[in-house]
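Left out: one protein chain. Kept in place: all the others.
Our next item is chain A:
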Amino acid sequence: MHNHTSAEITLNINNEDRTVYVRNADTLLYALREKLGLTGAKPGCLNGDCGACTIIVDGDPMKSCLMLAVEAQGKSIITVEGLQNTAIQTEFIDKFAFQCGYCTPGFIMNCHALMTKYPDADDSVIKDWLESNICRCTGYQEIEAAIKAALAAAKGEPG
């Protein structure tokens, strides 16, 4: 039995293996931002309430403040830096679905995972998923418009 409270681990982030030395007590959010320079995931409540730190782990949205970095070994991690010109990013711009922008990466990651998993998501699914994120600027109408437009566009329907 070893007696270590920190370790060198490999994380697969945005389809790239990254080696990082972490304390076992480090959250994934902390490792991403402070050890790997990936500052897209935002620290908000650090308590799993606000969703600003949302990333995608094995296809599911996860609050990176609620996950230890050591728990993420062997999993596929996507951060907002790993998304480029996706449908949801385009619609966030088109619909002005941000104000101060702090919550935006978390919303985008959650919306992107939703679109991937449930391309036919109805209003109740959208509501259930998006309740996980808080926008202090209260720009919810525009965010809802963006996800609906992105879902419609993915199906070739007018947004």
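Going forward, a residue touches a chain if its C-beta (ideal position, glycine included) is under 8 Å from a C-beta of that chain, and two chains touch if they have at least 3 such contacts; residues count from 1.
Just so we're on the same page, contacts and distances are computed from a predicted model.
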Chain not present in the shown complex, as UniProt names it (candidates "3-oxoacyl-ACP synthase", "Nitrite reductase", "CO or xanthine dehydrogenase, FAD-binding subunit" or "Oxidoreductase"): "CO or xanthine dehydrogenase, FAD-binding subunit"
Of A:11, A:41 or A:62, the one touching the omitted chain in the full complex: A:62
Which residue of A:27, A:79 or A:104 touches the chain not shown here: A:27
Touch residues of chain A, complete complex, unshown partner: 1-7, 23-27, 30, 46-48, 51, 54, 60-63, 65-68, 70-71, 110, 128-129, 131-133
